[in-house]
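Below is one structure; the comments refer to it alone.
One chain of protein is taken out of this complex; the other chains stay put.
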Amino acid sequence: MSYAIDHDLAVAWLRAAAAAVEQRHQELTELDAAIGDGDHGSNLRRGFVAVTELLDSLDPATPPGTVLIRAGTTLISKVGGASGPLYGSVLRAAGTALPAPTADLTALAEALRAGLTALQKLGGAAVGDKTIVDAFEPAVAALERAAFDGFTLREASALAAEAAEAGARATIPLEARKGRASYLGPRSVDHQDPGATSTALLFAALAEVSSPH
Amino acid sequence: MSYAIDHDLAVAWLRAAAAAVEQRHQELTELDAAIGDGDHGSNLRRGFVAVTELLDSLDPATPPGTVLIRAGTTLISKVGGASGPLYGSVLRAAGTALPAPTADLTALAEALRAGLTALQKLGGAAVGDKTIVDAFEPAVAALERAAFDGFTLREASALAAEAAEAGARATIPLEARKGRASYLGPRSVDHQDPGATSTALLFAALAEVSSPH
Amino acid sequence: MKKLINTPESVLDDTLAGIAAAHPELTVDRTARVVHRSDAPRPGKVALVSGGGSGHEPLHTGFVGPGMLDAACPGEVFTSPVPDQMLAAISAVDGGAGVVFVVKNYTGDVLNFSLAAELAAEQGTEVRTVLVDDDVAVQDSTFTAGRRGTGATVVVEKVCGALAERGAGAAEVASIGQLANALSRSFAVALTAATVPAAGKPGFDLPGDEIEAGVGIHGEPGRRREPLRPARELAAEVVETVLADHTLTSGDQVIALVNGLGGTPLHELYLVYGEVAARLAERGITIARRLVGNYVTSLDMAGFSLTLTKADPQLLELWDAPVATPALRWS
Partner (left out) sequence: MKKLINTPESVLDDTLAGIAAAHPELTVDRTARVVHRSDAPRPGKVALVSGGGSGHEPLHTGFVGPGMLDAACPGEVFTSPVPDQMLAAISAVDGGAGVVFVVKNYTGDVLNFSLAAELAAEQGTEVRTVLVDDDVAVQDSTFTAGRRGTGATVVVEKVCGALAERGAGAAEVASIGQLANALSRSFAVALTAATVPAAGKPGFDLPGDEIEAGVGIHGEPGRRREPLRPARELAAEVVETVLADHTLTSGDQVIALVNGLGGTPLHELYLVYGEVAARLAERGITIARRLVGNYVTSLDMAGFSLTLTKADPQLLELWDAPVATPALRWS
């Protein structure tokens, strides 16, 4: 079995994520305006513009894990809000778990599980709280299953993207219990969580750049 | 020829004016909102409510001139703005010219001319400046002509009311040169002046209460 | 209309009740509608009295206190006060050393304050008047009621108050005020119209992408309607307009006031101030002192005004003198 992630894939993934955020930040902001404070799109956009600059200046010998760590640090330095430290910590924890120049799908899934664990440790949210976790958890679970079943990155990341998207949509009927949306109580119901939605974008970006693999 | 004004007519006139202001203050305020500061109706309403209280407490032996003087003083004390001192001075000057218990139409016209003179001395406006003067001057002129022609108060006041109304309407195409509307320059054109409009109400009130005479 | 009021008729009285509760250090006479210093009358001190329609808060009530006004006479919303108020103010604060009125140039204010001055003179009190007319949006010609008094009122009341506090005579206090006014020019732009409570709806309609340039502080429309532009361009235009009517040249010092009209949040005013400061710096004009905030407002109107007062050392020194009022306070 060929490896799943290397420097190029890490960079390509982050670039695709940046492009997706650039294209859909308005939509994320609108979702956030409905049940939050209307900045999620601009927050991520600011962060991924900085990540893109970082990528432009990276040595091609940088291991994929280091790419993720440095992107995570950039998000923490640029985004602010809840999503900056949360996504930043995800990437930093995931990157830390990928020290080698290449890693297989199982290692990638494990690394993203480590990212999710960091996210949950920091934010204290569980599935069902109407947060990033609602999309991230099923996506990681899908990756893990696919790795166990011997799927390719292409197949696995498509499944993960689907799971993340379904998880994001599943936040609609939920009442938020973490983040700003929790202030609304029952009025947070019937809105899709912006953070879960941006997580779906991230996994869609991974699927997109994994197609040739 | 019977007398034109006595205590009862002065009181009836002011009560009719108060009723007209009460009924149409919103309209005056709207005219003022368009080219001024949106308070002419509320200003006069506040003043005429106080005038009504004054009238309720007046000795029936009070000469008509004193009724007007005290009503003018009340307007000065209660209205504020430009219209308070202006209308107050009109009534005070007119009242001063009517010391006797009764007066004929010529004396009434003279008294109102004295009121107009006081108004113009205070405010410095001439006909055509888009102010109270544009309705007041033609109304006084009509009264004077009617007195000279030997008309009754009923006939004379109807002519004055018509002239005031025409004068108020004639302010529409004018560019204001006094009061707040002058700040708008050419943009004051195509609006009827609120003060000229309230003057038309005052002369209509006089005509109304003069009908039985 | 969405306002935190009880009824349109009771706005003035209810606001005075709040001012009375919030400022126990001042005396608020709700019947006479006068707010005055509690230590007045102060024998030998010129009494500085101002007033005008309400809806411009903190002007004038927020400027009552040591180092500034002795008394303020708030009229109904956008309506000048009546002479009875000024007479009540005089009897509360006149310490026998003379009275100076600060009057913004509006027909209503001028007429009511003049009547009050006449009545006071009949009672033996001589009153001097400083007429404030700083708004360059209005032509000062015989075809208008003259320039309006706006932001410069703060400067005039501050320097007159400082001089009066030091025991200067009435003539001197009035003439420093007249000087400050003569050295001041202002211009305002509105992003939204003001809503007078009794009228119940905005004074004019302004589409979402347009502004009114040259507005006053009474909700009346301005001289012209323009497209909304970035703050940098708007500030540059306002600076141009004010300077075109000023005698300022490179090397001069000014007191600058970037003033909110009531509905504009502070961060936007700071942003505008930054642009104004940059434009003045380009021309070599130094902002020696400044205020950024809501000082002379127009109910809930969004927008700002710029006032520039050419500042000589005497004016700066009086500006810096201690003041302790609800809205201006330094020592």
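The chains carry the letters A, B and C, assigned in the order they are written, with residues numbered from 1 in each.
Following the convention adopted for this analysis, a residue touches a chain if its C-beta (ideal position, glycine included) is under 8 Å from a C-beta of that chain, and two chains touch if they have at least 3 such contacts.
The structure displayed is predicted, hence computed values, not measured ones.
For the omitted chain, the shown partners it touches in the full complex are A, C. Only one residue in the set C:G18, C:G96, C:G167 or C:G284 touches the chain that does not appear here, and it is C:G18. In the complete complex, the hidden chain is touched by one of C:T27, C:S54, C:T153 or C:N181, namely C:S54. Only one of the listed residues, A:P64, A:G81 or A:P138, touches the absent chain: A:G81. In the full complex, chain C touches the hidden chain at residues 1-7, 11, 14-15, 17-22, 54-55, 57-58, 62, 191-192, 208-209, 211, 228, 230-232, 234, 262-275, 277-278, 287, 290, 292, 294, 297, 299-300, 302-304, 329-331. Take chain A: the residues that touch the chain left off the picture are 29-30, 33-39, 41-43, 46, 76-86, 122-123, 177-185, 187.
Basically, only the chains that are shown with their structure count from here on.
Under the stated contact rule, the graph of chain-to-chain touches falls outside the line, ring, star and complete shapes.
Look at the CA centroids: the one farthest from the centroid of chain C belongs to A. Note: centroid distance chain A to chain B, computed from Cα atoms, is 76 Å. The geometric centre of chain A is 55 Å away from that of chain C, both derived from CA atoms.
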